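What you see is part of a larger complex, with each chain still in position.
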Amino acid sequence: MKSAVLVFPGINRERDLARAFEVVSGVKSHMVWHTETELPDVDVVAIPGGFSYGDYLRCGAIAARSPIVDAVRRHAERGGYVLGICNGFQIVTEIGLLPGALMRNASLKFVCKEVRLRVDNATTAFTSAYAPGQVIRCPIAHGEGNYFADAETLARLEGEGRVVFRYCDAEGRTTDAADPNGSINHIAGILNERGNVLGMMPHPENLIESLQGGIDGRGLFESLAKVA
Amino acid sequence: MKARVTVTLKNGVLDPQGKAIQGALKSLGFAGVDDVRQGKLIELDLATSDRAAAEAEVTAMCEKLLANTVIENYRIELV
Amino acid sequence: MLRNDIPITPELVAEHGLKPDEYQRILDLIGREPTLTELGIFSAMWNEHCSYKSSKKWLKTLPTKGERVLIGPGENAGVVDIGDGQAVVFKMESHNHPSYIEPYQGATTGVGGILRDVFTMGARPIAAMNALRFGEPTHPKTHHIVSGVVAGVGGYGNSFGVPTVGGEVNFHRRYNGNCLVNAFAAGLLDADKIFLSEAKGVGMPVVYLGSKTGRDGIHGASMASAEFDDNSAEKRPTVQVGDPFAEKLLLEASLELMASGAVIAIQDMGAAGLTCSAVEMGAKGNLGLELNLDAVPCREPGMTAYEMMLSESQERMLMVLHPHLEQQAEAIFRKWGLDFAIVGQTTDTLRFVVKHHGEVMADLPIKDLGDQAPEYDRPWVEPKKLPVLDPAATRAPEDYRQALLDLLGSPNLSSRRWVWEQYDHLIQGNTVQRPGGDAAVVRVERPNGGKAKGLGFTCDVTPRYVEADPYEGGKQAIAESWRNLNAVGSRPIAVTDNLNFGNPERPEIMGQFVAALRGLGEACRALDMPIVSGNVSLYNETNGVAILPTPAIGAVGLMDDVTKTVGIAFDRDEDVVVLIGDTIGWMGQSSYLYELFGIEEGAPPPVDLAIEKKTGDFVRDAVIAGRLTAAHDLSDGGLLVALAEMAMAGKTGARILLPELDMPLHAFLFGEDQARYVVTASPAEASKLIVDAAMAGVPATAIGAVGGDALVIGEHLNVAVADLRDRHESWFPGYMSGV
């Protein structure tokens, strides 16, 4: 699997993400600086977590206007995979590759902890290594992960099975208590129509080795490695 | 010439900050606050003094960057 | 706007925090009246914060050397060898006064400052901690300060991208008027690539990097050394604002620049910004330095030399660069969108010359600014010893279950989850022991592969002990950090200290300082934990009420194989619970008396360093040998609280069988005798462990077995782990959800 990890000023989980790609696929990622206008020849373009441009103005807003973004758009149009995690998810929605927006957590606080996610669509290129409905552990670390979309968009996302991950409790129940940020329908990750762009707030890249406390995050990278 | 841009959430978009402020005001003993919405204020110092040009320019800035028109409205005042 | 050549009146001198005799010293040194800018420079260099004038004499008594110590105190941070050509760089620093005035920004700039200290040496930050002390929860300011400080620590560290893996939070009425915000940061570098502040070579360009200079924090360094009174609010507009985004860029740009070979010397602009950094670079290198302020990137128009020299705008660096690599250096900074300006050069005159608009604003002997700073041997009195409490004379609880629940639900012993969940403690993917246990453990990959090492990090001090007996309390702070590191299986290798005290001009306070340092020094020597960096914060006093003496310790331990660490959680049914160390039931200054009855009486528990050493070595070896399934040191709240913490962490109970006691039960359960741990091991392993302990001269007793969903202590207590968790987890969120 050939991957590129985009680096914007203020991004800070680029090493974590590149490490996950390397641990799972054995291949080093290309690190691509935001001022580039072309991507290397890769299967997956990954946009990591962090605080691009300090997350000033709006999370991901300034990064989404960077020179590299046109190339990301073209990559997606060609059917290439795009993975946006945390700030990456925010950037991908600001680019418009995914619908909706990420707002301040309902608690108004940054939250870092391990949550549970239910894999609500295990047929995607990003999740095929998981079982349908499987409950996995996954760390989160964000202040603005409260997913919002208008009713119509939401109905489409739900109707087309594009809600891939949902916050849940250990038994897989989606409850307010198990939702760390107040996301609508407890959404943690969504897919675009074509199925090649995934955005998610949690950080599977921080749970891929037993030393980190578990390996539940591996499945996502293994899924990609199967198709790419 | 100065421009003041106010960016507010569209109706129907959840506003966690506004809600939190409302709750905090209530627990501080301020009764009678029916609703609170929080927005952004962006003040720009522009080199130009041509109103029409400034208006067009700032509108373009809002559309391209300052507001996320999926969830936000903006309003421009020139001063 | 103030002119540079105004007459220097006694009022002006006093406003600069200089005493008349200190001003006379300035006149004697330079042989004329200083200009205003010069006065400002002296006031910055000679205030307590920068000159350590009250503490220097005593700091010199601390042990700072050791086999692993590459760089001790005196640089931006200490550097300690961890093998494989790698070194850990760390330091702790206070931002107390600014945090009281503006909690959010005070905390952010505190975190920013300590991170800068670490990466200025060439290290990439890998861990942060924060030791926080607040007033009583019921004090009207406390809630606001807690929420602002915690948000600020998180706001900066999270955005910068360093995992905040540990810390401490205390509440006590003696912090009502002065909170303490002590930030720790550690970074990793190659031991042969350490960068220092010493300038080298004449005519080398002095380069300014980072954010622009504004009027932030002018007099900030002086403020940090001033006692508060009710007018302090008026000092507000000098508040500095942190910009973690700029700091992250500064980190990446600085490391890239260092790797390029262009950097001769580097110094971050911290307290007293440009003044301190420039003087230090020149003086350390035995060189003069000339600054041309016209080139300094300013955020606001019309800034005077005085303001530029004293500004504490954040996220700035000063470097001396190789002249032929200047352009390459500039390109790196431009790439990261940061300001870059040549603002001066090194000279052979040993003068510190500041020019602005073609005029000389200051021309001072550079070495004297540091070397000739006043140094005081302040009068001090030996603290009085308190009587030892007879455990039998202390109150027993009416109901053990209730007493335990109340302790776990108290402000000081309740879970700090509300705090550390606001900190990204997982970023970088190396956090092996997360917050909530004894010490955090962070993985360190070896440069050439192979099994990964680990670094343990902990923050400790029990200020009530230090207040009651500064010497024993000082020892205890080191001993507790030693225990926390051992419990996770890391060998303690070095410490940093943050010495927070009241007004040193009062002999009782100075006496606390002297005695505490004697204790710290003695413990560090006995446990082979040299002090490699630190910070002193004095004058933490409001209207004559001083804080509890708080020598906060940040300690670092090393693991050869990070996979060998254990946590505190009861893990496996049938495991045997073993109490290690001697218990006589020390009740003086115990959390039990303080949290449940508001009693702060008696001498605190004494620390026998030889026993600490023997016990700690034994426990650590057992962890590393893989013999234990859990280990936890005993501290606040004694044995019962430790057992409860292990039960809560593992969501598993235990059945404890009381041994024959020659002390009251509550003294056994809640006493805070030192040098103790609770560990668990399989039954077979536990038997062997107890035998080995006996051979090593370490007391070890099997006291029960893991299992069930309740913590059961003989006939005296039976409480569901879920109830324990409920009380333990609810105080902080409950308190903070009020406004």
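A, B and C are the chain letters, set down in written order, and residue numbers restart from 1 in every chain.
Please note the rule applied: a contact is a pair of C-beta atoms (placed from the backbone, for glycine too) under 8 Å apart; a residue touches a chain by one contact, two chains touch by 3 or more.
Predicted, not measured: the structure shown is a model, and the values here were computed from it.
Summed over the full structure file, the protein chains occur with the copy numbers A x1, B x2, C x1.
Throughout what follows, only the chains that are shown with their structure count from here on.
Averaged C-alpha coordinates give centres for chain B and chain C that are 41 Å from one another. Separating the CA-averaged centres of chain A and chain C is a span of 35 Å. One simple way to say how far apart two chains are is to compare their mean CA positions; for chain A and chain B this gives 28 Å. Contact of a single residue of chain C with at least two other chains is seen at no position. Taken together, the chain B residues at the contact with chain A in this complex read 12-17, 19-20, 40, 64-66, 68, 70-71.
Within the complex formed with chain B, the chain A residues making contact are 57-58, 61-62, 65, 94, 99-101, 103-106, 108, 146, 148, 150, 182, 184. Chain A meets chain C in the complex at residues 9-10, 12-13, 15-16, 19, 49-51, 53-56, 109-113, 139, 141, 143, 203, 205-206, 208-209, 211-213.
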